[in-house]
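Some notes on the structure that comes next.
As you look at this complex, bear in mind that one protein chain is not there, while each of the others sits in place.
For chain A:
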Amino acid sequence: MESMNHGLGVDIAFLLLATLAVVTGWRVFRTDSMVRASFFLLVSFIAVGVIMILLAAEYLGVAMFFMMAVEMTVMALFMVMFMMNPAGLNPMNMVHQERIAIGAGVAGFLVLGAMALLATFPDQPVPAGLEPVRSLGNEMLGDSMLIFESAGLVLLTTMIGVVVLSSHRGRYGAAAEGSMPPGLEPGGDPAGKPEEDEAGEGEHHHHHHHH
């Protein structure tokens, strides 16, 4: 065994964080609300981020915090918006396709466990003068500068595009005026359209219904 070059505190921190990551990861599937599930997942990711900092991957660890924070917030809100669970407080089941999930979980555990036990990991102590942030920057922005920068621009454009498209006052006027929901039958009246009171319009409707 290689002699330890870190203190007992690091070991204790690792054990606590690993336990936190696993327990909150498990709670994601045992809770009954999508908001709670998203934020349990966030806690799990943050614990993993701190473990990455312990492993001297400082930038990746800290980046995990803010990326996952925004990601999980947006995910929680979108799930609440689109999955008919107002405010995410109605109890619901977080587990789907249980048998496949159990199979995949067991298989994943066995593969990862076997890797951890059987693989021979490189045994190279980190050089004393290593600057993790700078070397990561060189890794990403050296030869891969074009890919990295284009991906960044595409993401930014997508974000602005989504905001423009989803904003109430879009380029084609106010969203509530410019668009109507599709009809319940092809070519039919928009669904949920309020009944019109004008006599002429009423006649028009009757005409449609007779044919």
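In the analysis below, a contact is a pair of C-beta atoms (placed from the backbone, for glycine too) under 8 Å apart; a residue touches a chain by one contact, two chains touch by 3 or more; residues count from 1.
Basically, contacts and distances are computed from a predicted model.
Enquirer: So which of "Dihydroorotase", "SoxAX cytochrome complex subunit A", "Benzoylsuccinyl-CoA thiolase" or "NADH-quinone oxidoreductase subunit H" is the UniProt name of the chain that got left out?
Expert: The record names the chain that does not appear here as "NADH-quinone oxidoreductase subunit H".
Enquirer: Return the single residue from A:A69, A:M92 or A:M140 that touches the missing chain.
Expert: In the complete complex, the chain left out is touched by residue A:A69.
Enquirer: Across the whole complex, list the residues on chain A that are touched by the chain not included here.
Expert: 33, 35-36, 39, 42, 58-59, 62-63, 65-67, 69-70, 72-74, 76-77, 87-89, 131-133, 160, 163, 167-169
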